[in-house]
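Note that one protein chain of the assembly has been removed; the remaining protein chains are unaltered in position.
So that you can tell them apart, the chains are marked A and B in the order they are listed, and the count of residues begins at 1 in each.
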Amino acid sequence: MTLILNSINKQINKNWIIQDLSLKVKDGECLAILGPSGCGKSTTLRLIAGLEICDSGSIFINDEDITNISPVDRKIGMVFQSYALFPHLTIYENLSLGLKIRGISKKESIRRVSSILDLLKLEHLSTRKPAALSGGQRQRVALARALLRDPSLYLLDEPMSNLDAQLRERLRPELRRLILNGNQPVIYVTHDQHEAMSMANRIAILNDGRLVQIGTPKDIYKTPASIFVASFVGRPQINLFPESAGLIKGIRPEDIFLDNKGIDFKILYTEWLGTNQLFHLDTSQGRLRMLCNADISINSDHKINWKQEKLHLFDSKTKLRINNG
Amino acid sequence: MNYLLLTPAFLLILLVFVLPLIRYSWMSMHSISVITGLDYIPNNGSNWIRLLNDDRFWRDTIQTIRFAAFSVSIEIVLAIIIALLLSQRIKGKGILRTISLLPWALPTTIMALGWRWIFNTPYGPIDQISSLIGFGTLDILSNPDLAWIATVIGDVWKTTPFVALIILAGLQTIPSDLYEAFKMEGGSPLQSFIKITLPLLKPYILLSLVFRLAQAFGVFDLIQVMTGGGPASSTESIAIYAYLNAMRFLDFGYSATIMIASFILLITICLFTWIFYNKLKSKLSI
Partner (left out) sequence: MKSRITKLLISSFTTLLLPMQSIKADDISSKTINILMPAPFADSTSYLINEYNTKHKNHKKIKVTRGPLETEAMSDLAISSLLLGNSPYDIVLIDVTWLPKYAKAQWISDLSLWFTKEEAKALASGAKLGNYFEGKLYRWPLVADMGLLYWRKDLMDKPPKTPRELIKISKNLQEKGKVKYGYVWQGRQYEGLSCVFLEVINGFGGNWIDHKGEPNLNTKNSYKAVSWLKELITEGISPKSVTNFSEPEALQIFESGEAAFMRNWPYAWAELNKDKSKVKGKVGVTVMVAENNNLATATLGSWGFSILSSSKNKLESSTVIKYLTSSSSQNYLFKKYGYTPTNTDVLKDKVLTIKYPILSSLEKGLSVAKPRPQSPLYAQMSDILQRSLSSILTNKSSIDEEMNRANKSTKDIILSAGK
């Protein structure tokens, strides 16, 4: 099963939300769509879901053109950011509602819902209403509903963003087990690069409705295609030097090291990050961030340096990368 | 401490509600009229016996229930339709919302005069139009079988915006992604109205229902102005009867009896509505 977006465009209120977006997601692949808020990632998801219709371009699932067919016929399992559980229905009713309106027999419906409840260990909650559930439990119900559709494609809209960090850690393996390890393509929209990098096979970065780069998490990190990607991906943020001779150079904080040769610096302040520490330095090249091992101690005799091959070079006009990894 | 915080509310309820109720109940056990020189003379419940045998009171009760039932149900159905329209993405929505509230902001007596004029025979627009298209004058307000419908129309016109506002507020509490999730599961717009909108609007509908029933049950100025309770007393409400007894006949004992009786009736009706609504709702849901 494959999902293909073929140069789709979407305008809302005369603003371009999506411009000339093409993507291909293969069987069992998880593509994270990452970008700042307002970049068009949610709209992309809604276009695939059929909740919005493209102005131009086309969408295919398994060579079938679904650009203009109704959401239900696209057979998509979607998990909403808010989970979108029906507050007036019990968990069981929430899960069986869709089966019922799609005309699945009561017997079959009971069988399917029970097995999903079992799979997600939700049986004991089946008679409760969503308000009586914890955030994590609700998220699992939302997953269960998507699974019940037995879809040809999963769309996950910020599925973890309403959960606390600890819970996210716990739910990631579950998400992997249930959805990401399946055969269907998964589109995973998030604004959290950490999550994108850890969950996705590939990441698509959107900015202002355009695809700016697509690739494996490693590609994106190692060879960001533009200044935007370089500064958007990677925390602490990449250091960018002031423009010179039509070039903007960048160096990631972890690529700066202490050296006897190199340049002088003054420590402005230090952030303690547990395994690492981040130094904010004032140097002749401007302010720089340097990420070091936590047990390193620094004194004023030290100088800092970096390897030339670690530098990222960008054209100052186009803001695009000009060197190769 | 918790109870201490409740005291002001409790006192207020006591003052504006319980005390007058007790006072009216007490008054209903006395003859207090122009004949007694407005003195309170205990009469061993003869007001109540009179009430039970008072055909006029029961007729007014039926007429009041008819008025309330028709106006409130029409209002709620219309209000839901209007609220659904107003919640759509349409141009000039803000202006529309404001305009739609105008009838509600208008004093009842003024708008009742307006309706009296609209139904005026032969100069009102309704009779003018019906004469123009050859039906002759309709004489609605002078027809004992039809006049009450005119009062219902007046009430619906006046109060629907208010109910629509409550329903609209309710609609806005329903997140749009519920509809989207339901759409992706294959729900049609009608199904999503029945399965999502209506159940989630339930508290708002119930609030409007009880609130409006109580108001419509006490309808007074609208009818007083439009028909004065006529023709042939066909539009007289309980409130008008109670008012006549108090302010025209100066028979305060009996007036208090009517008020207490109508209060008991109202509570009963609201309870029945509540039970009925819950039954209806459980039938509708899955």
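Definition applied: a residue touches a chain if its C-beta (ideal position, glycine included) is under 8 Å from a C-beta of that chain, and two chains touch if they have at least 3 such contacts.
Keep in mind it's a predicted model, so treat the numbers as computed, not measured.
In the full assembly, the chain not pictured is in contact with B, by the touch criterion defined above. Checked against the full complex, the candidates B:Val156, B:Leu200 or B:Ala239 give a single residue touching the omitted chain, namely B:Ala239. The residue from B:Ser73, B:Ser87, B:Ser142 or B:Gln191 that touches the chain not shown here is B:Ser142.
Residue positions on chain B in contact with the hidden chain: 13, 16-17, 20-21, 24, 34-35, 37-38, 120-123, 137, 139, 141-144, 147, 206-207, 210-211, 214-215, 217-218, 220, 227-234, 239, 242-244, 246-251, 255, 259, 262-263, 266-267, 270, in rising order.
Here, only the chains that are shown with their structure count from here on.
Centre-to-centre, using mean CA coordinates, chain A is 54 Å away from chain B. Of all residues in chain B, only 175, 177-178, 180-187, 191, 195-196, 199-200, 202, 285-286 touch chain A in the complex they form.
Those residues of chain A that touch chain B in the complex are listed here as 49-51, 71-72, 76, 78, 80-82, 84, 86-89, 93, 96-98, 100-102, 145, 149.
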